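All protein chains but one are shown in place.
Each chain gets a letter, A and B, in the order it is written, and its residues are counted from 1.
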Amino acid sequence: MKKIEPITSGQMASLFFAFLLGSAIINIPQPLIEAAKNGAWISVILANGCGLVLLTCIFYVYHKNPELNFIGHIQQKFGKWLMIIIGVPIVLQLFLMLSYIIIDIGGFFTNSMMRQTPSYMFHFFILLVSALTVRSGFEVMARMFVLLLCYLLFFSIIVIILTVPFFHVDFLLPVLPDGIKPVLHGAYRNFGFPYIEITLFSLLLPFVHKNEGKTLQKKMFSVLIIHGLLLIIAVVCTIMAFGPLASHLKYSLFQLARLINIREIVTRVESFIGIALVVGSYMKATISLFILKELLGSVFQLKNKDILIFPITLISLLLSLTMFTNELEFVEAVQVVYPLYTTVIVVLPLLFITIVTLIKGRE
Amino acid sequence: MKRWLTIAILLFLTGCWSSKELVEYGFVMGISIDQTENEEIEFHAQIYSPAETIGGTSGGETPFYTNINSKGKSVFDSARNIPVYLGRKAQWSHMRVVLIGEDFAKKHNIGDVLEFFYRDHETRLMSYVLITNRKAADYWEMKPFIERTISQELRTILDSSANFTGKSKKSMLLNVAMDLKSKSKTTLIPYIKKTDNDSLAPVANGAAVVQEGKMVDYLDAADFEKIIMLKNEYKGGIINFPCMDKENDKLQETIEVAALETNLSPQFNQESLSIDITTKIDGFLGELQCSTVTTADEVEKLEKHIAKNIQDDMNQVIHYLQENELDVLGIADKLYQQKPQLWKKHEAEWGKMLAESEVDLEVEVKVESTGMAGGEKVVEE
Partner (left out) sequence: MRRQIVRNQPDVISLDITENQKQIDKQFTNCSDLKLFPWQYGPKLKHKAFSVFFHTMVQQKELNYMKESMQDLVTHEVGPAEEVNLEDVIRFFSKNGISSQNAKIVKSFDEAISNVLSGNVVIFFHGWDQALSYSQAKQVNVREVTEPTGESVVKGPHEGTVEQLDRNIGLLRTRLQNSHFKMEQFKAGGTTQTDIAYGYLDGVVDEGTLAEFKQRIKRAKKGDILETNYIEEVIEDNNYSPLPQHRYTERPDTAIAALLEGKIVVLVQGTGTILICPGLLTEFFQVSEDYYHRVIFSSFIRLIRIVAFFLALTLPSIFIALTTFHPELIPTNLLMAILDTREGIPFPAFVEIAIMIFFFELLREAGIRLPKTIGSAVSIVGALIIGEAAINANIASPAVVILVALTGIASFAIPQYSIAISIRLMQIPLMILSAILGGFGIMIGYILIMIHITSLRSLGQPYFSPLTPFRPRQILDVFIRAPLKILQDSPRKRDKRNI
């Protein structure tokens, strides 16, 4: 197995950004606006705030010992069995997350562009490419994603700029016609997707150069804040362009791109956004695959973790094809169930270890 | 080696489901929806028919389109019947216009038929929607003047009318949905009719008022112009006004509008509603028939005269809207945006509230210059 060489903090921050942006960019902001109407941007702020809190906990634990992720910390303090008890549900949850990402992108393609193609083709190819990427090594992933991320950001921002003629600022009012509850509902949805997955990403932190801990912290916090800003901009632009329709039109960024029509030449640029969506999902799937491989490898105490890649991919493929019988089951699973059990499985252990470290630190 | 071979063979055996050559598609340029006697939807589609280019030169007099009509119970049903007549699958992404017959619009909720266009993946929100005088299907018989298909011509008619004359507007599927879903539930859809009773050329003339999905009224070009000014969507055009002195008030002079801005601010109190509207117009002199505009005083006088004229016309239109409880100006939205709780209280009796509201209109006109000639009529009698 190739020894995994450490990467720079800049690359880790880019991976983080890609991870957060990856599948959020497909669906958000339609579910948020559906729940929170015009106050959706406040939901984003709230969810982002929770994410910042989580990130603080993670870094607190990280600085105590940069070599271990928080599961390693649990193992260190409480022994192997607790780690396995906590680790196994996390592994299951990662399987689910990976399958959800694939189902998402398959759903996007079969809905919007190529309806006759069965979804297993999309699932198969994305998983295949992800598996190949993970196989070729962590450094390759880190290097490539920096470039892909630039592409993603560039085109998203261009699309948003080009749709400015369609904006009606008065659609943003009224902000809270029905009180604060819809906003909290939206925050709940946004928290589950993607902010709660910060905790899962933290399992990768030991792969950075040891002496870059401080810059890593700064960079990751700025990434989180920038990501929040981007989501807010996307939500606000969707509301401004579509008004009352914003909660109805799925794949908001894609539909925004469809509006652009400059002199009949710069038109139909949603293809670039489509590519961006696929690339984003692919990046997130690859990173999740990598985290899963690492975690499973350390749970089973394997020396050569690469052999796990293709079995995991196969299981994910099967899961993504068979888990849900129709689209709405999936939507409900993601919007209602997912945040809740991820909180229980991942966030609670993280908070637990943070508190324990805090207490032990004071002694 | 065997492994790669099997994978390669698998890939080719599976076939390409979504793959279709361009020639297997029939690109729909426009559709029209009409009502039949027995409550079915009559559905006509105009399909682009490419010119057979043999040796690089185009063929003879074959038109660039063919018309297909099908009947069905729903729009999607009729749409899927097109291959039965045409031999090719319909492709919706380049659809230019949707024509809705007047009768249909008056009796049915147009949202019902437009639903297909919002949900399908091929259709785009940028197709224009029009309501036609009499039967929509008749419009497909017309030959376009310059463009290749009448659908494209209708689209360019709307674009240029909106930009240069102000006598019509362009309304996309996007606008229709947004307006109908907003609190005022009213939208303006451009209206076309034939130039004479028998001619085969369309003309854009004003707009239909569609409230809660049904067409309830029609505004002709003159009224429509004022409405567009009030909605602050006027892009350009000319304004006619009669001469200042009484003997010649049959003659009309014109100014060309360079910029127009309207500020509409409703004032909401607990029980009553008052609306303040200020319109500022900047223009250039277009035609002089009887006035002379050589000194600053004379310009001011002319400006006031024009402003009063426009004000009178606008007030007339606003009265008409109020009497018929047509919230074309979108005042309900403004109320909802500023005071949502108040809106919820008055939602049920909004029409009455609108009818009883006080409207205070003020128009300001500025004549920037007299054009390329001086301030007097060029060719005197």
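Keep in mind that, in the parts below, a residue touches a chain if its C-beta (ideal position, glycine included) is under 8 Å from a C-beta of that chain, and two chains touch if they have at least 3 such contacts.
Owing to the predicted nature of the structure, the values given are computational and were not obtained by experimental measurement.
Student: Pick from A:L68, A:L132 or A:V356: which residue touches the chain that isn't shown?
Tutor: Of these options, the touching residue for the absent chain is A:L132.
Student: Of B:A51, B:L200, B:A222 or B:A373, which one is in contact with the hidden chain?
Tutor: B:A51
Student: Which one, A:K77, A:R143 or A:K360, makes contact with the chain that was left out?
Tutor: A:R143
Student: Using the touch definition from the top, which of A:L98, A:V279, A:V334 or A:I353 touches the missing chain?
Tutor: A:V279
Student: Which residues does chain B use to touch the chain missing from this display?
Tutor: Listed in rising order, the touching residues are 11-12, 16, 18-23, 25, 27, 48, 50-56, 58, 91, 93-94, 96, 122, 124, 148.
Student: Which residues does chain A use to touch the chain missing from this display?
Tutor: Residues in contact with the chain left out: 5, 7-8, 10-11, 109, 113-114, 117, 121-122, 125-126, 129, 132-133, 136-137, 139-140, 142-144, 146-148, 209, 264-265, 267-268, 270-271, 274-275, 278-279, 282.
One rule holds for everything that comes next: only the chains that are shown with their structure count from here on.
Student: Let me have the rounded angstrom distance from the C-alpha centre of chain A over to the C-alpha centre of chain B, please.
Tutor: About 42 Å, centre to centre.
Student: What residues of chain A sit close enough to touch chain B in their complex?
Tutor: Contact set of chain A toward chain B: 111-118, 121, 170, 173-174, 177, 242-245, 248-249, 255, 258-259, 261.
Student: What part of chain B is in contact with chain A in the complex they form?
Tutor: Going by the criterion above, the answer is residues 14, 16-18, 118, 121, 124-126, 174, 177-178, 181-182, 333-334, 336-341.
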